[in-house]
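Inspection log for the structure reproduced underneath, given as structure tokens.
With one protein chain removed, the remaining protein chains of the complex are shown where they sit.
The letters A and B name the chains in turn, as written, and every chain counts its residues from 1.
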């Protein structure tokens, strides 16, 4: 039997919840606008992204180069990242560290208005606070796959 | 004329809003992972679900049996439940009771990454607080149907 759902252990305040949601709202505005430099600035200098296929990008420069290389894919589509079901966990030992996980759904709308969907993903982030601001230090992106059925 | 939109009567605090959102984020992680026992544990022992077709499940044991029976449907798809537009209402007479309604969109992604959508639903929950933790006591799921046009 799994542990009972607890809102006690990692209960976040409303202020922190709003701050994290707002951080992602701004970060996604940038990636969806293809503002590559602006997006990279929402990561720490040594920020790391592990993509669903396993490819790992480390540091803003590598991130920027990778995004520039994939720009041709986006020339005729408007991309929007939708988030769901954020779970924010604080760290007892490090007040400047947050672990966040969330669902993402990515829409791609073409010039005629037709909406296509990428497969859904679940993302695990580490956010850190630097000079009062949140930045992403680590992001691991998991493509959602069929769950294993529970043992009978 | 309908009552003016009021944020006054049932204004919830940011802390409660974050707590309820986090409760659902954890509950949906479990159902989407086919963690049937873990999902059932987010309900009260006598928790009740009324499905869109009218079928009623009462108690964790019945819920678990029903979910086990429907497992074959999920063997090749990754299911994700997306929520929208939560409305949380407190109860003047019972500080441990919350009434919550929300929209749901359910994605089913197959192994090739193609995303299919179930019809949209609106859900009405009663949550209760037991030993500090939230649990679902009652859930009524409504399939969304075309609205009746207003009288001219």
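Going forward, contacts are C-beta pairs under 8 Å (C-beta built on N, C-alpha and C of every residue); 3 or more make two chains touch, one makes a residue touch a chain.
Fair warning: this is a prediction, and the values are worked out from it, not measured in the lab.
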| item | value |
| --- | --- |
| Contacting the left-out chain in the complete assembly, out of A:14, A:59 or A:146 | A:14 |
| Sole residue of A:42, A:57, A:122 or A:138 that reaches the chain not shown, by the stated touch rule | A:42 |
| Sites on subunit A contacted by the missing partner chain, in the whole complex | 13-19, 21-30, 32-38, 41-42, 68, 71, 74-83, 107, 109, 111, 113-115, 132-135 |
| For subunit B, residues in touch with the removed chain | 1-8, 10-18, 82, 84-88, 103, 105, 117-120, 143-150, 152 |
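Keep this in mind: only the chains that are shown with their structure count from here on.
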| item | value |
| --- | --- |
| CA centroid of subunit A to CA centroid of subunit B, Å | 24 |
